[in-house]
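Sharing a structure with you now.
Omission of a single protein chain aside, the complex is shown with its protein chains in their original locations.
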Amino acid sequence: MMSDRVLGGVGLALAVFYAWAATIIPEPFSSDAIGPDGFPMIIALVLGLSSVYFVLKPDPEPQWPSLNRLAEIGFALLVMFGYAQVLPVLGFVFATIIITAYLTWRLGARPLTAILNGVGTSVGLFVLFELIFGLSLADGPLGF
Amino acid sequence: MIKTTLAGGAIAAALAVTAPFAASAQEFTPDQPECIAPAAAGGGWDFTCRQVARIMRETDLIDGSMRVQNLSGGGGGVAYAEVVNKRNDENDLIVAASTATATRLAQGAYPGNTMDQVRWLGTIGADYGVIGVRPDSEIEDLPGLMSALEEDPRSISIGGGSASGGWDHLKVLIAAQEAGIEDLRAIKYVAFAGGGEAISQLLAGSLQAYSGDLSEAMGFVESGDLRVLAVLAPERLEGDFSEFPTAAEQGLDVVGANWRGFYGPGEMSDEAYDWWVGQLDTMYASEEWKAVMEQNGLADLDLHGDEFNEFVAESVSDIEEISREIGLVQ
Partner (left out) sequence: MDTFASLYEGFAVALTWQNLLLALLGCFLGTMMGALPGLGPANGVAILIPLAFTFGLSAIAALILLTSVYYGAMYGGRISSILLNIPGDEPAMMTCLDGYPMAQAGRAGEALALSGVASFVGAFFATWGLVFLAPLLVQIALLFGPGEYFVLYTLAFATLGGIAATNQAKSAFAAALGIGIAMIGVDTQTGVQRFTFGEVHLYDGIDFLIAIVGLFALSEVFVFLEHRGSREQGKDEAKMKIGRVTPSLSVLRYCTPAMIRSTVLGFISGVLPGAGASLGSFLAYSVEKQVSDPRSETFGKGDPRGVAAPEAGNNAASGGALVPMLALGVPGSGTTAVLLAVLLTLNIQPGPLLFQNNPDVVWGLIAALFIGNFMLLALNIPMVGLFTRVLLVPTHILMPIVAMIAFIGIYSITGSTFELTMMVLFGALGWILRKLDVPLVPIILGILLGNEMEVNLRRAMTISNGEWTTLFDSWLAIILWTIAIVGFVLPIFLGKRVKRKMKEAEEEGPLSD
């Protein structure tokens, strides 16, 4: 119950924010009948109305994970953000070994398996994408 | 008085003085040549990179192959900023560009970046603008379209493949300005995702006129579904295209060329710059490239090195002036 009400609240805030952001769209050189802000306003309205509905008629509460599970997810999220940042610095192969090994480990594998999976995934995907498909992945200091 | 021939002088000059660039003995060769396509795989810039990489490899202008790196975002602005901020002194790097790049630079759509932050290498061809109508249209010629627009702009919708304020739109506005139309804002331009889509809406009867590039219009002209009012070239084109009147001979001095080419990082060494310019020049002259140009409907526009730099500078300042005059930018 509570979760849906929170969703409704967040959705309502989002709708208001969206509508506000639509009002600050700069005035175009020549505008059509609807303009760049007309359709977004309608969308904000739908977003807002459906959010009000959640507040008034919430669904039963979902089963949220325990705190340490939440922390697990939060930490995985941080690792993924980190991966996006260090990819151009470390290069594809090393960055990918680290994140794959981490995720494998956290999903329940033993450390050795995790490292092996990291190396295997990283090298395998490098061969597939960079060497076979000819795409360019991020270069590290060693050129891969 | 504003100059409405968009870099027309530069094009004419280039056509007159086709100075062959002497590929003199140079020390520089790139270790890892790389071409950035400032859009996702599959777009026009991506195509420019991949085609040039292919021809350069086939004609042995580069050892091995040139990597093509896609770097999309901001209509090319992300790649531009990346080159200026992070890769400013690299010698192995070139980036695909086109009239769209110049238009966005002129309209300030790459925030904080200007055209003189990079070194402009050369063109690989151009696509001239076309303004057309349905064959059964009552409009006979370009001045006819302009006077119809002046009388009742509400009755005519013009479609094109670029966003509002983009190249296909600008061509119409420039012509209208040249024709002395006062209220440019009243002209109805309808943006489509591509020229083909605009033409099919012209055929479907939703639009009354079309503004685009010759290459995308060709098939419909041949089949008799589209009548060309004017080609926006400095003089009549060759071969099959010679039947189309230019805007200039109808009294509207408008030239619009959508060029394709490359720039390199701003601090690229002179040796590297000369090398890339020389390779592009040699490639341009090759039979293989002539075939690619013909296949893609590209017309001749052979500008390399300093000439190209001047050309871009001039076209950026022209577009800027016109965009301001019209009210597209403040």
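Letters A and B name the chains as they come in the text, with residue numbers starting at 1 for each one.
Methods note: a residue touches a chain if its C-beta (ideal position, glycine included) is under 8 Å from a C-beta of that chain, and two chains touch if they have at least 3 such contacts.
These numbers were taken from a predicted model, which means no experiment stands behind them.
Engineer: Kindly state which of the options B:G64, B:P135, B:G219 or B:G251 is in contact with the chain not pictured.
Structural biologist: Counting the whole complex, the residue in contact with the absent chain is B:G219.
Engineer: Write down which of B:S72, B:S137 or B:S317 is the residue touching the left-out chain.
Structural biologist: Only one listed residue reaches the unshown chain, and that is B:S72.
Engineer: Which residue from B:K188, B:R260 or B:H304 sits in contact with the chain not drawn here?
Structural biologist: B:K188
Engineer: Looking at B:A163, B:I181 or B:A313, which residue reaches the missing chain?
Structural biologist: Per the contact definition at the top, the residue touching the missing chain is B:A163.
Engineer: Could I get the residues of subunit B that touch the absent chain, sorted low to high?
Structural biologist: With respect to the unshown chain, the touching residues of subunit B are 40-42, 46-47, 50-51, 53-54, 68-75, 77-78, 81, 109-111, 154, 157, 163-166, 169, 188, 190-194, 196-197, 199-201, 203-207, 215-216, 218-220, 222-223, 225, 291-292, 294-297, 328.
Engineer: Please identify, in ascending order, the residues of subunit A that touch the omitted chain?
Structural biologist: Residues 3-4, 7, 11, 18, 21-22, 25-40, 43-44, 46-47, 49-51, 53-54, 57, 59, 62, 64-65, 69, 72-73, 76-77, 80-81, 83-85, 87-88, 92, 96, 99-100, 103-104, 106-109, 113, 117-118, 121-122, 125, 129, 133-138 of subunit A touch the chain that is not shown.
Methods note: only the chains that are shown with their structure count from here on.
Engineer: In the complex of these two chains, what residues of subunit A are touching subunit B?
Structural biologist: So the residues of subunit A in touch with subunit B come to 28-30, 136.
Engineer: Spell out the part of subunit B that touches subunit A in their complex, as residue ranges.
Structural biologist: 67-70, 164-165, 184-187, 189, 326-328
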